[in-house]
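A protein chain is absent from this complex, but the other protein chains hold their places.
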Amino acid sequence: MRSGNTFFHRFLVAVFLLAPIIPISPETCRAEPPIKIGVIDAFTGGAAYTSKLALYGWQMVADEFNARGGLNGRKIEIIARDDKFKADEALAQARELVLKERVDFLAGVMNSSGALAVSEFAKSKKKLYMAHSAYAHRITGEMGHRYVFRSCPTAGVQGKAQGFYAATKPFKRWYIIGDDYEHGHSVAESFIKGLKQKKPDVVIVGEAWPKVGETDYTPYLSALMAQKPDAVYGAWGGSAHVPFTKQAKMFGLFDKIPYLAGFLGDPIFAKVLKESYPVGAYTGNSYLWYYPATPANKEFVKKYMDYAAKKGDINAYPAEASFGGYMGARFLTEAILKAKSAKTEDVINALEGLTLETAAGPLTMRACDHQTMYSYYIGEIAPVPGYPFPILKDIMTVTAKEVTPSCEEIAALRKARK
Amino acid sequence: MPFSDSIIFAQFVSGLSRAMILFIMASGLTLVFGVMRVINFAHGSFYMVGAYLAYTVTQMLAGPIGFWAAFIIVPILTCILGGVVEVVLLRRIYEKEHLLQMLLTFGLVFVFSDAVRMIWGVELRMVSLPPYMAGSVNLLGHQFPAYHLFILGLGVAIALAMWLLLNRTNFGKLVRGAAEHREMVGLLGYPANRLFTIVFMMATFLVGLAGAAIAPAVRISLGMDTDIIAECFTVAIIGGLGNVWGALLGALIAGMFYSFGILVLPKYAMAFIFILGGIVIVLRPNGLLGKTSQAKV
Partner (left out) sequence: MDPSRQEGARSKKRGAQWLGWAILGIALSALPFILEKGFSPYYLFLVIKVLIWALFAVSFNLVLGYGGMMSLGHAAFFGIGAYTCSLLLVKTSCPVFLAILAGPFAAALAGMVAAFFSVRVQGAFYFATITIAFSQLAYTVAFKWRSLTLGDDGIQGIPVPALISTEATYINMYFFALAVTVLCIYIVWRIVKSPYGLLLRALKEDSVRATFIGMRGDRYRFIAFTISALFAGVAGVLYAFLETSVAPDILSWTSSGEVILMSVLGGMTLFLGPAVGAAIMILLSSLVTAYMKYWLFTVGTILILIVLFCPKGVGGFVFDRYRSRAKGA
């Protein structure tokens, strides 16, 4: 009995020590090794509903790429990893993907500090990283470098465009409310800058910054309404729209005071908010599934919805997040095909300055900062016959050139960094 | 900055409604601690389950029927779930060190969190209000959501019901006695096990009710469990663990601190209640309404 125990214990210890080695699968000698792309995103947690959409985009493009024969027979393999919306987790996954799975490219990470950390890691390991849903300006601004690219817009660009639009309205006294973290502050700052640039006589009569994840906005709403501003700007990151809009509707905010906020036009919110959806409020996106109603856009929408339906997501109209992921994949695959290689340096060279015809018109991956040049479409939420939920009407287009910082400004920011 | 009377009134009312949700949740927590001397970290998890269940109920029964049905069905379900948890898990750890008790309920938080994700997925969920609840009501020149006033009323009703239960029934006497002197109850021959189970089920009933009540007003998402738990604990501590009226007092203080705090020092308003909690712990550990002679934890 005793010796059996000893053996058993030693066996356990040996298994325990050898455990890390088990998952090593020797690379099967394939003639055409796959092109591995590691997509890291928040697939669990509060932001998961968006991350999944971006992943659809990657998978769609990968399927098409592979169906067309890939790169000389080399097919794309997408490895998805969950970062739980935490920066250290994202970095850990990036490390595992690069060092253990030996991926060729990295992508994803909606959490901006995670994106910055992964970007830094990619730089040190000389791997191309395609950020597809992180909006912090610094990623392609002062912290940008050769190995990071971004296929979604920046908070700065969107905020400024919103400011330009707000300047066309007669409101003078604005109240700002938003999520108290980097994104909220940054988009509000850009909004105010853009607004004051076109309409210098506006006054910010108050600001409120509830914490991220706040569930009860009533004290903020009552204080806000008591201030009686001309208009309110909502600097929300995303899911905060749901409780805030619901509660604001209960307060009757949208009947009394004009409201402008980014992301509100996302089809997800129209679906989730239903009767609380603020008809009459102003919002915008860098991608709208119905505008411009070009054949390219219609085709993309149909393809996307078919794909999502196959995954069990019925009536899933593409959102901005879907498009960011999709464009990230498209830019990368087109660059691979253009360079006729999956080697990082070749792909980078092919990617810089690449212009693609897309559902949102021609989009360029600017060479000087590796940022996709997006326009912004902004208008008023209204029910339009023929559409399943309220969409935007009287849409104003703010072109990328008007609101994107110039190459010189970016270069100056990067030089100023220690 | 001088404040007009109207802002003060507005903040007062919104502070009250916030306080009511906190009270409903914290009262269950404090009751469990008072009688069973167990800290249930998973309290917030039951709340989250309640909110998601409310979603499911309103999906199955559309319209106002579903809304009202949720108020009845959801707390019963969470109550049963609580009973199961108590019998299967909690009962085994009453005699163990507090550390281990805390760890067990900690583990429960993880399990529940993933279980909710596995059952309901990661989508944002939403519960609709019946039209007559969705509007706003004019009170002294200010618009308030009708629903929040409803919650206010609900909180008051629950407070009353608890008072009646604790002070006017034999069972209530037993609970109060157990909170003061747990050993006595066993000595008097009452099966402590059964009492504990019932108390825990009461607490989970209440917290399920809170979850169902608040579901129409907020985003129902994973993360609800941890969002509210810190404030809930602080409220219970400030009032005095084991004391339901302490929970009410603590909740009122928290609600008012918050709604007025954001006028005065908006950036730090959320910290006020934790600072107060810290002060209470250090200076008067048994809480504002707790007795100093209460047995140490």
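Here are a few things to note about the model shown:
Letters A and B mark the chains in the order given here, with residues in each chain numbered from 1 onward.
One rule holds for everything that comes next: a residue touches a chain if its C-beta (ideal position, glycine included) is under 8 Å from a C-beta of that chain, and two chains touch if they have at least 3 such contacts.
Values in this document were obtained by computation on a predicted structure and should not be read as measured data.
The chain not shown here is touched by just one of A:Gln59, A:Ser119, A:Ser190 or A:Thr404, and that residue is A:Ser119. Only one of the listed residues, B:Ile8, B:Ile76, B:Leu103 or B:Ala146, touches the absent chain: B:Leu103.
Residue A:Arg95 is the one among A:Arg95, A:Lys228 or A:Lys302 that touches the chain not shown. Counting the whole complex, the residues of subunit A in touch with the unshown chain are 2, 5-6, 9, 12, 16, 19-24, 44, 81-82, 86-88, 91, 93, 95-96, 99-100, 102, 112-114, 116-117, 119-121, 124, 136, 138, 143, 180-182, 418.
Take subunit B: the residues that touch the chain left off the picture are 33, 39, 89, 92-93, 96, 98-100, 102-104, 106-115, 118, 230, 233-234, 237, 241, 267, 271, 274, 277-278, 281-282, 285, 296-297.
Definition applied: only the chains that are shown with their structure count from here on.
A straight line joining the Cα centres of subunit A and subunit B is 36 Å long. Listing the residues of subunit A that touch subunit B in their complex gives 43-46, 48-49, 52, 180, 207-211, 213, 215-216, 218-223, 225-226, 239-240, 242-243, 246-247, 249-252, 256, 268, 272-276.
Those residues of subunit B that touch subunit A in the shared complex are 4, 6-7, 10-11, 13-15, 17-18, 21, 117, 122-126, 128-129, 134-136, 142-148, 214, 216-219, 221-224, 227-228, 258-259, 262-263, 266-267, 270.
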